[in-house]
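As you look at this complex, bear in mind that one protein chain is not there, while each of the others sits in place.
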Amino acid sequence: MGSRIFWLNPVGTSAFDAPIGEALRAEARPDTRIDVGSLTGVGPQHLEYQAYEMVVAGKTMGAIRWAEENGYDAAVIGCFYDPALRGAREITTRMAVTAPAEASLHIASTLGERVSILVGRSKWVPEMHENVVKYGFADRLASFRVLQMSVHEFQKDPARTEDRIMEEARLAVERDGADVVVLGCTIEFGFYAKVQAEIGVPVIDALVAPVRYAEFLADLQSRHGWGTSKRVGYERPDQAELDAWVPIVEPTVDRDPRT
Amino acid sequence: MGSRIFWLNPVGTSAFDAPIGEALRAEARPDTRIDVGSLTGVGPQHLEYQAYEMVVAGKTMGAIRWAEENGYDAAVIGCFYDPALRGAREITTRMAVTAPAEASLHIASTLGERVSILVGRSKWVPEMHENVVKYGFADRLASFRVLQMSVHEFQKDPARTEDRIMEEARLAVERDGADVVVLGCTIEFGFYAKVQAEIGVPVIDALVAPVRYAEFLADLQSRHGWGTSKRVGYERPDQAELDAWVPIVEPTVDRDPRT
Amino acid sequence: MGSRIFWLNPVGTSAFDAPIGEALRAEARPDTRIDVGSLTGVGPQHLEYQAYEMVVAGKTMGAIRWAEENGYDAAVIGCFYDPALRGAREITTRMAVTAPAEASLHIASTLGERVSILVGRSKWVPEMHENVVKYGFADRLASFRVLQMSVHEFQKDPARTEDRIMEEARLAVERDGADVVVLGCTIEFGFYAKVQAEIGVPVIDALVAPVRYAEFLADLQSRHGWGTSKRVGYERPDQAELDAWVPIVEPTVDRDPRT
Amino acid sequence: MGSRIFWLNPVGTSAFDAPIGEALRAEARPDTRIDVGSLTGVGPQHLEYQAYEMVVAGKTMGAIRWAEENGYDAAVIGCFYDPALRGAREITTRMAVTAPAEASLHIASTLGERVSILVGRSKWVPEMHENVVKYGFADRLASFRVLQMSVHEFQKDPARTEDRIMEEARLAVERDGADVVVLGCTIEFGFYAKVQAEIGVPVIDALVAPVRYAEFLADLQSRHGWGTSKRVGYERPDQAELDAWVPIVEPTVDRDPRT
Amino acid sequence: MGSRIFWLNPVGTSAFDAPIGEALRAEARPDTRIDVGSLTGVGPQHLEYQAYEMVVAGKTMGAIRWAEENGYDAAVIGCFYDPALRGAREITTRMAVTAPAEASLHIASTLGERVSILVGRSKWVPEMHENVVKYGFADRLASFRVLQMSVHEFQKDPARTEDRIMEEARLAVERDGADVVVLGCTIEFGFYAKVQAEIGVPVIDALVAPVRYAEFLADLQSRHGWGTSKRVGYERPDQAELDAWVPIVEPTVDRDPRT
Partner (left out) sequence: MGSRIFWLNPVGTSAFDAPIGEALRAEARPDTRIDVGSLTGVGPQHLEYQAYEMVVAGKTMGAIRWAEENGYDAAVIGCFYDPALRGAREITTRMAVTAPAEASLHIASTLGERVSILVGRSKWVPEMHENVVKYGFADRLASFRVLQMSVHEFQKDPARTEDRIMEEARLAVERDGADVVVLGCTIEFGFYAKVQAEIGVPVIDALVAPVRYAEFLADLQSRHGWGTSKRVGYERPDQAELDAWVPIVEPTVDRDPRT
């Protein structure tokens, strides 16, 4: 039996839940079950600004608690800033948690040596660069390339988005010497396969990578007991404090129809 | 006329507001006015865990907005993790924002070359180390030293806290080669002067340093127009989105009696 | 259907093939098939010295070619120095290749933040440290700890080996602040589960980790076309040159009995 | 009462003393008193070469001693190479000492995240880059940009200098992604306000920044006892040796008319 | 009396032995004696791929052993990837061993501060960059520049090769700010003097540099006992194991006619 994974869109709209669920179920292992959820009662519909991340951060914690309580084997915090990943690891015990940048960069830096990340706007770069440094991949970074598109444009005119990704992926390889390309936003989904076929280097999708990494982590946990270390930085808070201060939050959920 | 500074204790208790206000007013410039506030309607009474930072993060954003609307020249987010500093800089235009680790480390690395940070528990180190790296001071770090005390113990038995700080500050200098010591929690206040007199190196207080840095930043803004850059990483969100998604939050405030 | 993996013991003895095969088949996914091979006609029976790595390096290349020709989905070069990994990636097209240090460090730095690697002798450290740097995990390294044992001692007196691993793992956590431990030699197998149960942090086994990572890479390749980039550093040689200069080498193979 | 600051032009010409004094007094706090001095009996009239820095270095030490003996609260060594800053900190006890690069970079890296430094000639870059690394800001450096002008040209044809600064500042922002610009020579004074108004990011002036930082350091010293650490790298020489080997040097001084 | 140096072309062709011998004897000290050898029974005629390095690596170890047994004072492993240098240092005791990248980069970073390396193809860059990092010169690297030529083309049409080197050396200086140029392949020999005369910065030849460095190391060994450290990373294997597993290999040798 495969693992049960909860993908959280940490925003106040469920508009992306169904299409992301559908996309992920088609890419993951056949025996994986993937539910996709989002938050209610928060405003932000995208997280291009850290201020918005902060607004949804509390309920994100609560939704992660919900996911563990509901028996998921792994959760993904679905934004390429990897928001609140440390917090999520503090409050979980058995359930694995990962996020798009972490997963994409581990995979990319195994498949190649020089990674280019395609982002929507230059605004995103400094915070994402902090994560590249934190995860250890600064010397593997060939470039950030900017598509000049905001999050909500990616799925509005897919043909244009594909053109832009194709163009910048090509420049990443030809000018920046990249041998792997990472799509630096979860909403850039649906494009990787065609771009990689055309460009000739692996193109890592920010939806698919973390779900596959989540399956992998869940499996390491279940077979070898290799889960998040509960010492030092991911130490767990006292249970009573946690219950009082980080209430469980039930997200809206698009359930895997095969469950 | 001096500047007006808002110190935010980003927790759900106002217990520290008055003593911090009193301490700060005694240390800042005489013409500076300092109001100290905290959040209501959030649980966490300390932020030793990132999960708790995340729970208060949204209201922290709202309180920063409130401070700018209320004409403060500068605000300090009063936790040594420097939580949500990027977000705060995104949403402000005129008002300076800083935080304890940033301010303490800039000052410490000017006064000396090898900095030791005294933290309460080893749990705090990884997240604080990320900030040391981010701010550029990794090569200046002599050590983190752990007092083996939690946030709420510091002011309960001040004599014991002073002993522990004295002991670890001495070891920082003698064993780790530190020439400056930083107290790595805002609640370690009230001890720096005596410790520094005894140990013989500057001991930077995590309350005093950011308020002095805030005065400095406010003054740079007012005389030279040197404020937070509004390009790239601190770009401001669209006003309508901001109003809809990051509501202003009025904190509880302990007002400067001289105002 | 699961993936077929070839584990290469890149030494001139088949003594470890059967026990390693048995150990791996018990740990991998049930539908994975694992054959374990070694080289004939080369002297070195362990690779503690780079000079020995160099002696077996040519036939290692040939055995990797053999594995790809024989339809394996992934291969592991079974030595914690990760010898000749670049060469192996140059000459393969479809088959994934990984090695113990790469796999263990990617996993360890996801589960925790401070990694301690337990090696047999201090001689091993500089070359392994080069790999830690190359893979990007230098800032995650808590320590190397030395067991004071050579490769061939690990399985001779398992009780003593377990004692030594237990002792150094404990010191890694208590003195060096590690939150994950990696066993830095493939022949340190058979110990991780008990040590991790006792010490309370994940203990990554250098046999299990690369086989699990190999499964993962093979699956990424088959479902998403995410294989080794064939641009820049892993560019493939000309086929005629390759056939002339890097002859295929058939290893001795301990076959998976379930095949 | 404000602080008394001594600005040293460490060159053998007093030509810049009066205009620099005038410029600084207009920018500093109203209660700050600023005297500007230079050296006599040394040849170099600019310090574009380290050989020239070395020629004036001895008398620079003597003038710093003179400043402390004459009761200044802080001194600035007025050259963007920050010459002899360590030596100045060794021989002072109460008086703060800073220099343009140190001050400008601390301020710039607080206001933004990507700093571009506009220098006169490419010759200057390696020595200045050493300081950027030493202060910890290497990862914040967007670029050095070269104005193709020598020190003595900056004030000869101000209109042309302004044009060049404007042009390169614009390219720093648009091409290099800078969000803050630093003017990398004290003689580039008089231009920052207009450039920053036009370009829209903070433009840090190498005269104003260190004087403001000097005020700040002097105030930290007087209120909190936070002065230069006298341990390890800034340890003070024996007084008798110091008197014998580093004679006090009286500079030519342009006194603050308000004193 | 000068030193006896053995230059190993670690390939299966002796075609370059005589011309390299001739070139080196004209450049080294008059009292140095230089024999140039190559391997028999191995396929690769160039080492552009790590897979080929691996194929020749075993016999390279054997030839190094042969050189020490035959009384050479120093040996050079003649490929700019510096293949198997650690292994060579493990198995030698009295004889110095160096290689082109190590020697060229030590010299270049003494003569200048910004080094550009001219390589044949972009394929070479990642492995060479690993060496630049390992030797400590990453921050000195101005650029890699690609001649778009493979190893065997360099000596086929020397006029064209010289043109290409001249062109890229010029761009290294003018665009990348290099103040020293390194020719990143031993087969780029015969060009440095003319290019450096024309370009005006030192141009380090990958044949000459390691032979001069080998003379220097041999002399340090003979006068001061400063030879390869035999502790930790260069520890020597047990003699019996070494004799059994790393057999001595006699290379083809082009002897110095003056011997």
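General remarks:
For clarity, chains are labelled A, B, C, D and E in written order, and residue numbers in each chain start from 1.
By definition in this document, contacts are C-beta pairs under 8 Å (C-beta built on N, C-alpha and C of every residue); 3 or more make two chains touch, one makes a residue touch a chain.
Model, not experiment: these values are computed from the prediction.
Considering the entire complex, the omitted chain makes contact with B, C, D, E.
Annotation: of E:L8, E:L24, E:V76 or E:V173, E:V173 touches the absent chain (contact as defined above). Touching the missing chain, out of B:E48, B:E113, B:E130 or B:E168, is residue B:E113.
Shown as candidates are E:D35, E:E48, E:E102 or E:E130; the residue that touches the absent chain is E:E102. Interface with the hidden chain, as seen from chain C, comprises residues 122, 125-126, 133. Mapped onto chain E, the footprint of the missing chain covers residues 27, 29, 98, 102, 106-107, 109-114, 135-140, 173, 177, 179-180, 192-193, 196-197, 200-202, 204-205, 208, 212-213, 216-217, 219-220, 223-234. Along chain B, the points of touch with the absent chain fall at residues 113-114, 139, 177.
As a convention for this text, only the chains that are shown with their structure count from here on.
Of all chains in the assembly, those touching chain B and also chain D are A. More than half of the residue-numbered contact pairs at B-D reappear in one of the options D-E, A-C or C-E, namely A-C.
Relative to chain D, the chain whose mean Cα position lies farthest away is C. Here the spacing of chain A and chain B, counted between their Cα centres, is 31 Å.
Annotation for chain B: residues touching 2 or more other chains are 122, 125-126, 133, 232-233.
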